[in-house]
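Note that this complex is displayed minus one protein chain, with the remaining chains in position.
Coming up: subunit A.
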Amino acid sequence: MFFHIVLERNMQLHPRFFGRNLRENLVSKLMKDVEGTCSGRHGFVVAITGIESIGKGLIRDGTGFVTFPVKYQCVVFRPFKGEILEAVVTLVNKMGFFAEAGPVQIFVSKHLIPDDMEFQAGDMPNYTTSDGSVKIQKECEVRLKIIGTRVDATEIFCVGTIKDDFLGVINDPAAG
């Protein structure tokens, strides 16, 4: 799920960046430091959308660096257990399939794929129903349910299922 939230961070800036462009330098350093990172609490920071406030700078003893408390708005992405997501399949093998929803890597085990879908090996490994009407292969879009999440410093891993109603393939690239 996406959230639009306000976060705060203490940014350290070297005096060489002071002057007319101080604010710009501060903001671009913030973006470089924060966009694309993860935290357990907020998830993946997708993009900074605005700066709410920049507090007074404090010179640090002994170094000359200045610390600015910055409040900024950003869009974060955090999957939750129980959430329904759409993801793109990246790899299919006999253990199940891997899919990606943006920065989130999801694994759906064979145990959580409907029993009537069989693994077909070959050039383009896939899971297919016995009548061939539904096929899960690389580049497919699937709707899945998250049953567990884990957040790292830079990555988010999820375990998912498609065994419930209304889950599974939503767009077959092979179809016309």
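Basically, contacts are C-beta pairs under 8 Å (C-beta built on N, C-alpha and C of every residue); 3 or more make two chains touch, one makes a residue touch a chain; residues count from 1.
Quick note on the criterion: contacts and distances are computed from a predicted model.
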item: Among "Translation initiation factor eIF2B subunit epsilon", "Exosome complex component RRP40", "U3 small nucleolar RNA-associated protein 15 homolog" or "RNA polymerase II C-terminal domain phosphatase-like", the UniProt name of the subunit that does not appear here; value: "RNA polymerase II C-terminal domain phosphatase-like"
item: Chain not shown, touching residues in subunit A; value: 81, 91, 93-96, 98, 105, 107-109, 111-112, 121, 123, 125, 145, 147-150, 157-159, 161, 163-164
